[in-house]
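With one protein chain withheld, the remaining protein chains of the complex are depicted in position.
So, subunit A:
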Amino acid sequence: MSWGFLFAALTPFNFLLAFVGVTAGIVIGALPGLSATMAVAVLVPVTFGMEPASGLIMLGAIYTGAIYGGAYSAILVNTPGTPSAIATTFDGFPMAKRGDGDLAVTLATISSVVGGLVGALALLTLAPTLATIALKFGSVEYFWLAVFGLTLISALSEGATLKGFIGAAFGLLLSTVGVAVVGGDVRYTFGSSVMLGGVEIISALIGLYCIPVLIDLVATPDPHLNVGEGRPRGFRLREAMGLALRSKLNLVRSAVIGTIVAILPGAGGSIASLVSYTEARRASPRRENFGKGEPDGILATESANNATVGGGFIPTLVLGIPGTPPDAVILGALLVQGIRTGPELFNENAAISYTFIFGLLIATLLLFPLGLVIGRYAYQSIITIPKAILAPTIAFMTVIGTYAIRNNTWDVLIMLVLGVIGWFLSRGGFKPSPIVLGLILGPIAEQGFVQGYLIGNARGAVFETFFGRPISMVIIALIVVATLYPLIAALRRRGRPLREGIANDD
């Protein structure tokens, strides 16, 4: 590695590509339905005429921008722009609702930059070492990881645990619709070929989160967001910096979680941000504020999801195995360019890989000014546009966005149906997050279980396969702790008077 690559990344053309890429990415990511994967896929052909490193810089910048842009709609409209921003809605929207939308956007910007830098630095310095972790993760580990993810439901739905579990069960059921990857069975399509493709996660996201918000927007006289007093207050940068500094441990921990989860192919930004959210909540002295507009919640999810960008490139570039869906598109673009990934990319093609990584770092830094400016504009628009225009605009976006995911009209119908179901469920105190969690984790758990079982069976050691591997044991321990934690916490709270009681008995 040499500093020459830094200068190669800083040529005016490459800098311009990073600038344009981040800007385009932010805008696309902010629109629900237009995901990071799509942003990258649409713009891949543009890069074919460029030098490989320049093309990669542009794609990396779009990806970075899109993951960050998902936070805007999460905070301002309560709808994750990308699946990675699901957990950003938990505290982002309550903050915006009470008039702190500007602060929330600035917090998201700061944490996205921090997370992005940690992920990209891991890619720069530790890529080969970390790539081996991806290979240590087998089917069984994915199964246990998904089960661990499902234990988060109890944490996410405290006070209404049963409703959380019912929601998750509904999500798991939805995830089985269509053709099974393992086994090829056709399930719950009710004879309709339309359902063969299953329920698309992003259309479910839009339906479950966005439609209830829209219905409430139309059905109530309240303004969409409270504006707060003393407007305009600018970026509220100093305030946000103070909060970020107070929670620097949270920021770094979330970024590390994001990086590591992204290294595991198939896990992705949604799981990374949910895991770090839960960890932040568990470690926080203000844990009862989570879900009610706690800044630490946004810091955790946004730091984690932007860390997945650099993290996901690690298996992609080192092993030729895409870490996240956008990485699959970028890997394809590299192959079309005639470039093979693998260790040789870092040796023989060092100029390409290191120029790209420095480009990614530059794009992440550009996120800061660009994100603040565009975010401020987005916030201003949302609070100034009258409801009569805002509601139809969002409605229009949900339809276009859902259609665009797979160019499929039926997805729009599925989205609307789920939206109405979501509205009724929200009236009954059910939250959309456990449903979406079930939908995302269901296939991972199912495939991991069946694959692990088939492999264990072939070796004549099913039990050892599931419980005997070291990483599995660690995850199982985490599951046990996560499941028992509320119980332990309750006992500890009760413990003190109990002991006093015993003492009094003497």
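We adopt the following convention: a residue touches a chain if its C-beta (ideal position, glycine included) is under 8 Å from a C-beta of that chain, and two chains touch if they have at least 3 such contacts; residues count from 1.
Operating definition for what follows: contacts and distances are computed from a predicted model.
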{"item": "Hidden chain of the complex, named as in its UniProt record, picked from \"Allophanate hydrolase\", \"Spore maturation protein\", \"sulfate adenylyltransferase\" or \"C4-dicarboxylate ABC transporter substrate-binding protein\"", "value": "\"C4-dicarboxylate ABC transporter substrate-binding protein\""}
{"item": "Option touching the unshown chain, where A:12, A:159, A:191 or A:221 are the choices", "value": "A:191"}
{"item": "Listed residues A:86, A:206 or A:321, member touching the removed chain", "value": "A:321"}
{"item": "Among A:248, A:292, A:427 or A:459, residue touching the chain not depicted", "value": "A:459"}
{"item": "Touching residue (missing chain; options A:46, A:182 or A:217)", "value": "A:182"}
{"item": "Residue of A:221, A:338 or A:386 in touch with the missing chain, whole complex considered", "value": "A:338"}
{"item": "For subunit A, the residues touching the chain missing from this view", "value": "37, 41, 44-45, 48, 134-139, 178-184, 186, 191, 193-194, 196-198, 200, 265-266, 319-322, 325, 328-333, 335-336, 338, 340-344, 406-408, 443, 447, 451, 454-455, 457-460"}
